[in-house]
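Shown next, in structure tokens, is the structure this report addresses.
Note that this complex is displayed minus one protein chain, with the remaining chains in position.
Up next is chain A:
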């Protein structure tokens, strides 16, 4: 209940500017709390503590949807943390414009970030008016489905190699007492799965038209109707999956209780913690095996402005550290995400990460939903998708009409 306490403190605080109790203590807030994530964030902490500073962990449980409001209200309320995780893109746009974030341009130029960050789009998302305000730390892509070998073996069918085969094998899974598709109840999960199905079934052009150009006609069109049909079919497959958090859903795949899960590549960390091997215990299919593409969203760290020069120095130290070669390798191997720099050796990465690295090298990339849609629009889509997913009386056509209305209003 730590997060709720913080939230109360933050919302009631009346602009009291509090400097950290000790200059080199840096509180870092993030929402990495599952086993694999915690292991990854410990790599940052270890490297930072080795510099003589002190990493104060401010993990906020409950995922980005819960953590982001806490983080933002703390910054707005005048109680900034030393550093904080946020997703690239438009979430921090206004905070930067209001001058609440530390300008990192000097260390970015010094470290040559523009040359080493690959794809450069990640750094563009950190840039406002030519100045850099955040450190990208990893690339996360949503477009994966994770399949349990055990579940398919129990059901007596082969592990599918694409979405169509997966839906075709669903009956066998149900007959064997399995849930074909594991899905957590939180709204960002159903909304994320929708984005994945959208690109896999509808293709990138359609996705770009709707999400980047905000074309409401395309959103209401027949191409999109197919996407909604597929999404409606997926809803049927997930019946009986009552878990809340994404890692609980991943756990259903790990234990073979569920056939598969549509989830971003952060799920990989969970398989790793459970001691499973890609290709032997589980299979990952980028783009649902239909349309091999990955989005290049991810996590970045922002450093709220602080009056204390010692804190500022520590903040810059941490920023440099996060993008340095050894930390990037150590962090991303634990996290299951792709590194933000192309010049490091990732040969120790497993099967699934290698697939991702190949797709990245081939340039089959797309922007992440967070980079093109405002928090408001994403929130509305999340509300719609989670409602659709749980209210079986809502038809795909109704959902599509509501979706088109949201896109028409999007800014």
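As a working rule, a residue touches a chain if its C-beta (ideal position, glycine included) is under 8 Å from a C-beta of that chain, and two chains touch if they have at least 3 such contacts; residues count from 1.
Quick note on the criterion: contacts and distances are computed from a predicted model.
Participant: Select, from "Sugar ABC transporter permease", "PLDc_N domain-containing protein", "Glycerol-3-phosphate dehydrogenase" or "tRNA 2-thiouridine synthesizing protein D", the UniProt-recorded name of the complex's unshown chain.
Facilitator: "Sugar ABC transporter permease"
Participant: Of A:94, A:115, A:205 or A:358, which sits in contact with the chain we cannot see?
Facilitator: A:94
Participant: For the chain not shown, which residue from A:185, A:276, A:324 or A:364 touches it across the whole complex?
Facilitator: Among A:185, A:276, A:324 or A:364, only A:185 touches the chain that is not shown.
Participant: Which of these, A:158, A:205 or A:376, touches the one chain of the complex that we don't see?
Facilitator: A:376
Participant: Determine and list the chain A residues touching the chain excluded from the picture.
Facilitator: 1, 4, 65, 68-70, 72-73, 76, 91, 93-95, 98, 185-186, 242, 244, 374-376, 378-380, 383, 386-391, 402, 409
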